[in-house]
Every structure is written in structure tokens, then in C-alpha cells.
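Complex shown without one protein chain; remaining protein chains in place.
Read from first to last, the chains carry the letters A and B; within each, the first residue is number 1.
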Amino acid sequence: MIESHATTPEIHGHPALQHHFENMEQQREAGTIGMWVFLVTEIMFFGGMFLAYTLYRALYPASFASASNHLDITLGAVNTAVLILSSFTMAMAVYFTQVGKSRAQVVSLVLTLVLGLTFLGIKAVEYHDKYTDRLIPGHLIPSAPFGPAVQQHDQPLDAHKLHLLPGATLRQVEMFYWIYFALTGMHALHMIIGAGLLTFLIYYSIKGRFDPEYHGPVEIVGLYWHFVDIVWIFLFPLLYLLGRHFEH
Amino acid sequence: MSEHIVPVRIYVMIFLALLVGTALTVVAAYIDFPWQFNAIVAMTIAVGKATLVVLYFMHVRYSTRLIWVIVASAMFWMALLFSFTLADYFSRDWLSIGY
Partner (left out) sequence: MILGTPVVAITILLLAFERVAGVGIFNPAMGGDPVLFQHLFWFYSHPAVYIMVLPSMGVVSELIANFSRKNIFGYTFVAFSSLAIAVFGFLVWGHHLFVAGQSVYAGMIFSFLSFAVAIPSAIKVFNWTATLYKSSISYDTPMLYALGFIGLFTVGGMTGLFLASLATDVHLSDTYFVVAHFHYIMVGGALMGYLGGMHYWWPKISGRMYPEGWGRFSALIVFVGFNLTFLPQFVAGYLGMPRRYHAYPPEFQVFNVLSTAGASILGFGMLIPAIYFVWSMRYGRHAEANPWHLPGLEWRTQSPPPTENFEVTPIVTWEAYEFAPPEETEVVGKFGPELERV
């Protein structure tokens, strides 16, 4: 039974309440659900790449272990700690918004952004190392040991600083690095987008847009940020740690 | 407002737990476990850390059932993609008919 109800033109309540919501709580809940549905698509998006990784790791265990051992575990672990700390500061930013401590909220958001940029900076250092070690696959950046010569025939010998375990081939190592760049590159892209979102949040926070009643945007950017952190939580052991137990 | 505000000490505890997990997974990586246990240990720790982030930092523990369903279905669908595809690859050797 449809009841006829009049829609009044004035909006009661908070100025940020949209006309199609009853109250701020419902609006925040709807926004959260929307962000979660988007995160579902992101999970499936990264999932495809994780599947490719799983498959090739199962097929080429020695090559993957060798390639992984060449990655800098210190930088990787530091990056992991940086991201976890940034997730913490992000959660604190949401908390401070909920309790109305606006200065602490802005500080937390700025800290999160700084930590995110730190992560990206360390990543850039790592990528540069790969470049100097000439381990970028493909022919966009001509390099050995993955240069065009490799595509003709395999070289089952030590190349540059790579220590190949028995059974590893250079072509399969190249496969690892391709997946490494695809996964971390896609992750870094998401971090950059997250940094952009955080910049927006900081700008509006300074202007005092968010308060205990209206903190939906802070919360959903938080959800996005935590998701990017979770992806890295999986990437770190899969990419950096898989072959360490062969090292000695 | 009926929203649940998570106390700060919970956030701090989860943060410390995540750091411990990271240290643990690095240490475990250097220990040579038999068979595939290295991967299993690493993934268990990673799943544990991710669960903590999802439940507490992302507030799913305090969220409505609808959000639980959404999160669970994402996990389930990823599991679908993985299990069926890997089932193909791992069962190829069972029947030696030429490929």
C-alpha cells in the first residue's frame, strides 16, 4: 500500500543532509555500503593478478624464489610498517572526527598523507634499484639481463647480481618481475589516488566541513585507505618473503 | 547518533598486533619449514592481519549485517575464481591423456 506523503522543500537537520535521506546516520550508512561495493570490485581486480601470481609461483618455484630474494627485504618491511602506521593514523582521524576534535583530526590526516608519500618514496627508490640492476622486463626499457637477447634463447646462468637457485631460468625470473611490477605498480597507483583523496579531505577538514554528525567522507576514504593497506599486507610476504628460507 | 565509536585503545592494540605480525612473518620467512609450510605460515599471518584491519580499522565488527554479507561475498567470489582455476591446473596430471 503506497501512502502519499508530501515532500517538504526545506531540509531539516544538518546542512550536508541530502534530500533523499532521512537522517545523517542513514546517509553515512549508504555511503559506507557504496564504498564497500566498490572495494568488492577492487578485491576482484587485484584478485585476477593474485591468481596469475599463484599460478606462476606454483609452476616456477625456484625462479620465483631466486627473483624474490633479490628484492630488498629491509625496504619492504619498512614500507609495511609505514603503511600499517598510516592505517592507524587514518583510523584515528576518523575517531577524532567522530568525537569532534578537529585539530587532532587534521593532524591525523596530514600524518596519513605524509606516511603514504613516504611509502611511495621508498617504492620509487626500489624501482630505481630495479632499473639500475637492469631487471625491468619487457622491451620498453632496453636492458640486460632481460634484453631482447633473452627472448631468443634462455640463459641458465648467473646474470648480474641475481643468484639463481637450481632449476631457475631467466625467462621465469622475468615473469616474476613482470608480476612484481604489475602488482606493486597497480598498488602504487591506488596509493596515489588515495593521496589525492586525502588532500581533498585535508583541505575540507581545515575548512571545518566535517563534524561528529557529518563524517561520512572521512570514513569512506578511510575504508579505501585500509583496503590499499590490506593489499600490501598480502603483497609483502608473497613478493618479498617467499624464497628467504632458501637463502642459507 | 547510534553509531559505535571505537575506543582509542582498541586501535592502538590492533596497530601493535599488526606490527608484531609483520615482525613474525619476516622471522618465519627465514625458517625452513617442511613441504609448503612456509607459504601456509606466511598466508595465515597475512590473513590474520587483514582480518584485524577489516574488523577493527574498517569497523566491520560494528557494522550492519548487510556489510558483513558484502564483505563475505567478495571473499567467497575470490575463492571461487581461485579454486576452480587452480583445480584445473592441479588436476591436469591426474589423467595422462597427452597434454
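We adopt the following convention: a contact is a pair of C-beta atoms (placed from the backbone, for glycine too) under 8 Å apart; a residue touches a chain by one contact, two chains touch by 3 or more.
Since this is a predicted model, take the numbers as computed values, not measurements.
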Residue, one of A:Arg103, A:His139 or A:His163, that touches the chain absent here: A:His139
Touching residue (missing chain; options B:Met13, B:Val47 or B:Ala87): B:Ala87
Sites on chain A contacted by the missing partner chain, in the whole complex: 1-2, 4-5, 37, 40-49, 51-52, 55-56, 59-60, 137-140, 151, 169, 171-172, 174-175, 178-179, 182, 186
Residues belonging to chain B that touch the chain removed from view: 73-74, 77, 80-81, 84-85, 87-92, 94-95, 97, 99
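Just so it is clear, only the chains that are shown with their structure count from here on.
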Whole-Å gap between the CA centroids of chain A and chain B: 15
Residue ranges of chain B touching chain A (in the complex, touch as defined): 1-3, 5-6, 8, 11-12, 14-15, 18-19, 22, 25-26, 29-33, 38-39, 42-43, 45-46, 49-50, 53-54, 56-59, 63-64, 66-67, 70-71, 73-75, 77-78, 81-82, 85-86, 89-90
Of all residues in chain A, those that touch chain B in their complex: 24-25, 28-29, 32-33, 36-37, 39-40, 43-44, 47-48, 50-51, 54-55, 58, 73, 77, 80-81, 84-85, 87-88, 90-92, 95, 98-99, 212-213, 219, 222-223, 226-227, 229-230, 233-234, 236-238, 241-242, 244-248
